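Working notes, structure below.
Just one protein chain is left out here, and the rest sit where they should.
By written order: A and B. Residues from 1 in each chain.
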Amino acid sequence: MNSMIQFIPLELIHILIGLVAILAFIGVNGLALVYVERKVAGFIQRRPGPYEVGPWGILQTLADAVKLMGKQLFSPSGDRLLFWVAPMLAFAPLPLLFMAIPVGKNLVAFDANLGLILILAFSGLNVLALCLAGWGSYNKWSLLGAVRSVSQAVAYEIPMLLAVLAVTLMTGTLQLSAIVDAQGAWPWQWHWLTQPAGFIIYLICALAETNRAPFDLPEAESELTAGFHTEYSGMGFGLFFLAEYSSMVVVSSVCTILFLGGWKGPGPEILGFIWFFAKVYGLVLLMMWVRWTFPRVRFDQLLNISWRWLIPLSLFNLLYVAAVVKI
Amino acid sequence: MNLYGEIVEAIKGLYSLAVGMGVTGRYAFKPQVTVHYPRKTVDNIATYSGHVELLPGAKNPSGTDCIVCGTCARNCPSGCLDVQVLELMEENPDPEKKPKKIKKLNALMYDYSYCSLCGQCVENCPVTALGFSHHVYWAEFDRKDIKMDLVARLHEQLKTGKEA
Partner (left out) sequence: MTKETLCGDFYTNCFEADQEQEGRLIINMGPQHPSTHGVLRVIVEMEGEYITRAEPVIGYLHRMHEKMGEIKTYHQYMPNMGRVDYLHALAWNWGYIGSVEKLCQIEVPRRAEFIRVITCEMNRICSHLVWWGAYLLDLGAFTPIMYSFDDREMAVDLLQMVTGSRLTYCYYRFGGVRTDVTDAFIEGTRDFCKLMKRRLPMYKDLVTDNYILRKRCEEIGVLPLEMARRYGATGPVLRGSGQKYDVRRSEPYSVYPELDFEIPVFSECDAMSRYRVRVAEMEQSVRIIEQALDMLPQGDFMAPKAPKRIKPPKGDVYFAVEGGRGKIGVYIISDGSTTPYRLKLRSPSYSNLSLFAELARGTLLADAVSILGSLDLVIPEIDR
């Protein structure tokens, strides 16, 4: 038996353990974030939020998940294959995204030296899922939502990439753990001070990429009823939901790694993951706070923000960083 | 608009967004204003006019003052009151005269599903036998069940001595 194990490469075991941990994390994180979101919304609106199921209502989302799983899976008379592939496609890339994220020193499932590219590439798959969902739903509102989501994603990928590029230009690597290592333990040693413009651009793009309010145009409840997921019931909707909350964590993690020093922080390095999660969930809370405050922007305004403001700004930012690095 | 103006406007706009977030952030730490319904109830039910009820009479505290005139049923816009009269012969009749008939209120059937709580019956009652109850949580599963005999309700109330 011992010799059998020796044949399996250590790397693979490492990845497998990481994958299992990540899948568990995605599930728990989805449940916890839905609960937190509802509580945040409740507190901002001066009401208690979930309250009845479990102490302080913490089991509410679990009950909701059970309900979602128990629901009938209804498919409209459109393309059924595409209709059911879409939610899976929304969910499938998520474990891959989490794998490349270093949570602490050496606490990473797969420390690829092109980790950043991996994350950016696979997070782009989300658009395809929304597009398929809108097309397969055989519903005009869904179709409009899908069209919106594609043009929104195309518009916001560019400034996001440019903002990320500026950081990689500075650190000279695409490996996420190396980018973290380039930053110090204290807030003034992080990248957000050296390039505040990139930080803000990234935050705005992150909101748009995850389809969160005020950029939640693909679902735009009051305009498109529910946009791309109008026709989904049960776990089909649940997977979209899970994907949305997980991608919130992913973009926050990338932001933390690039601009907020990753797991670095005062104190022993072994406790770095606490710092990491504190920063990530701080950013997630900020996204929730934004959502429950602002009205939704209009579609042409959304594109204008990207093409007229964010792209030129991020280009200038890139130029500035290049100049700093060169000099 | 020139570039400079646009930049100034964008910065002002961003500032206005920050102000908005300040407001919601401040309110997030203020006490909650909701009442947790099944556990607690609101405290101003006493001023709410619930369904119509028969009041215990001023002249006849163990029953109703109703004189069975039918004004309430006639004035009701939706016809949700039905006065059922019991005609009795006078007790101990005067042997010289013809025995008088006494009208008594047998039942006052009230169909809450039609009632719009306008108060026409309450106002037009010549003896103030009707009033609004404060029983606001009356609900049934079927529309057919949301009916009541107000006389029976009054007697029930008088027997148990509490306002239901």
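Just so it is clear, a residue touches a chain if its C-beta (ideal position, glycine included) is under 8 Å from a C-beta of that chain, and two chains touch if they have at least 3 such contacts.
Keep in mind the model is a prediction, meaning the values are calculated, not measured.
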Query: Residues on chain A that touch the omitted chain in the whole complex?
result: 41, 44-47, 140-141, 144, 148, 213-214, 216, 220-225, 292-301
- prompt: Which residues does chain B use to touch the chain missing from this display?
  reply: 12-14, 16-17, 19-20, 22-24, 27, 33, 44, 47-49, 75-77, 116-120, 123-124, 132
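The criterion applied here is as follows: only the chains that are shown with their structure count from here on.
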- prompt: Roughly how far is chain A from chain B, going centre to centre by Cα mean, in whole Å?
  reply: 52
Message: Quick check on the complex: what are the chain B residues that touch chain A?
response: 10, 17, 20-21, 23-25, 27-34, 36
Chain B-facing residues of chain A, complex: 40, 42-48, 51, 289-290, 292-294, 309
